[in-house]
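With one protein chain held back, the other chains of the complex are shown just where they sit.
And now, chain A:
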Amino acid sequence: MKMAMRAALRCLSVNFSPRLPQLSSAAQVSATRLLCRSGAPRTLSTTSGQCTALKFTEKHEWVLVESGIGTVGISNYAQEALGDVVYCGLPEVGQKLEQLDECGALESVKAASELYSPLTGEVTAINTELAENPGLVNKSCYADGWLIKMTIERPEELDRLMDQPAYDKFIKSLEE
């Protein structure tokens, strides 16, 4: 079932290719909900652990949880603000992070922007595609441009992050 889930995710990732016009953040999230809806066909659900909708931090990172592992990336707002990413400085696999720890930096023509861990946990994977292709962060920030995966030591931290509507409201308030 996990394999089917990954296959489904890959199909969706293809939809986020740069050939297509950039999906609005609402469209991105409804894509996620497609994967995670309870009542979805059995091939898309796992027996252990829920898949949750995207959560966001005030630093414009998103977290998507699957089977107790959080995938982390930056939001569309963040990648636009950054400009073209030329280098992704990511933490090491196995590195233990506290919430809000500095854990790397994304370098763009604009600046080196610090990355802050959205949660407390241990890094289980980093996106090695970004070494050769840092522009994935701009082109596909919700899918192929993911940054790290990590364990979730304190689920209550996840609960305190913003959901999509709250994040959209937050962005509006920044732009005023």
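In this text, a contact is a pair of C-beta atoms (placed from the backbone, for glycine too) under 8 Å apart; a residue touches a chain by one contact, two chains touch by 3 or more; residues count from 1.
Basically, contacts and distances are computed from a predicted model.
Per the UniProt record, the chain missing from the shown structure is "BPL/LPL catalytic domain-containing protein", taken from the list "2-oxoisovalerate dehydrogenase subunit beta, mitochondrial", "BPL/LPL catalytic domain-containing protein", "Tubulin epsilon chain isoform X1" or "3-ketoacyl-CoA synthase". Although one chain is not shown, part of chain A still touches it, namely residues 59, 86-87, 89, 92, 105, 107-108, 110-114, 116, 131-132.
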